[in-house]
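Excluded from the complex is one protein chain; the other protein chains are retained at their positions.
Up next is chain A:
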């Protein structure tokens, strides 16, 4: 059973079809890189997985649960699918440690001690334990994004969703985030990543999906399809991002 399964999934905003009957199965352990021109539906596809966007028709099954289910089922899906945002979205009133401990505390009802112990371990993992008591505003963009990854991992998800995680970062800060993501992939985490980082796609991705007009135009091995784009639109797209 695939961990994520799109079944003729469509998403409309008014009359605009952002996703058009998408069929896609993602297996456990895959690192799927989603690319495509802006407006092609890649972010929407990602955001449908954890129900931040509600699908219009078809079905979408995540870890055996449909995103069309009620709100408690949706919350269950969200605990299985952690998300990292382009703009980090750390809670500004909380320290790095409190941000990471927040999910376990408020969602899973963990004790303060237990949550902070685990948060500290996750901050070690993303290399930021010395920043535990700093507020987000006191951290660089790259550091904020690494804390955000730790925050998403804290609820022990089975899948990690990344929505352009390095697009808001300066080139020299991108690498520290990509390194954390690479380590995560190496541990076998299932990941779906919307990004323009083609090197990351080649080195870490196990599968690349190129989207166009709300449909999957190309689906294949990252190295193969980046080096030999099977589609003219994708060729043009690659020339523009590189």
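As a working rule, a residue touches a chain if its C-beta (ideal position, glycine included) is under 8 Å from a C-beta of that chain, and two chains touch if they have at least 3 such contacts; residues count from 1.
Here is the rule we go by: contacts and distances are computed from a predicted model.
Engineer: UniProt names the one chain left off this complex as which of "Glutamine ABC transporter permease GlnP", "Ion-translocating oxidoreductase complex subunit D", "Cytochrome b" or "Peptide/nickel transport system substrate-binding protein"?
Structural biologist: From the choices "Glutamine ABC transporter permease GlnP", "Ion-translocating oxidoreductase complex subunit D", "Cytochrome b" or "Peptide/nickel transport system substrate-binding protein", the unshown chain carries the UniProt name "Glutamine ABC transporter permease GlnP".
Engineer: In the complete assembly, which of A:10, A:56 or A:76 touches the absent chain?
Structural biologist: Answering carefully, the residue with contact to the hidden chain is A:76.
Engineer: Going by the contact rule already stated, which one of A:57, A:87 or A:133 would touch the omitted chain in the full complex?
Structural biologist: Here the residue in touch with the unshown chain is A:87.
Engineer: Check each of A:102, A:210 or A:237 against the chain that is not shown and name the one that touches it.
Structural biologist: A:102
Engineer: Considering the whole complex rather than only what is displayed, give the residues of chain A touching the chain that is not shown.
Structural biologist: 50, 52, 71, 75-76, 78-79, 82-83, 85, 87, 89-93, 102-103, 106-107, 137, 148, 151-152, 155
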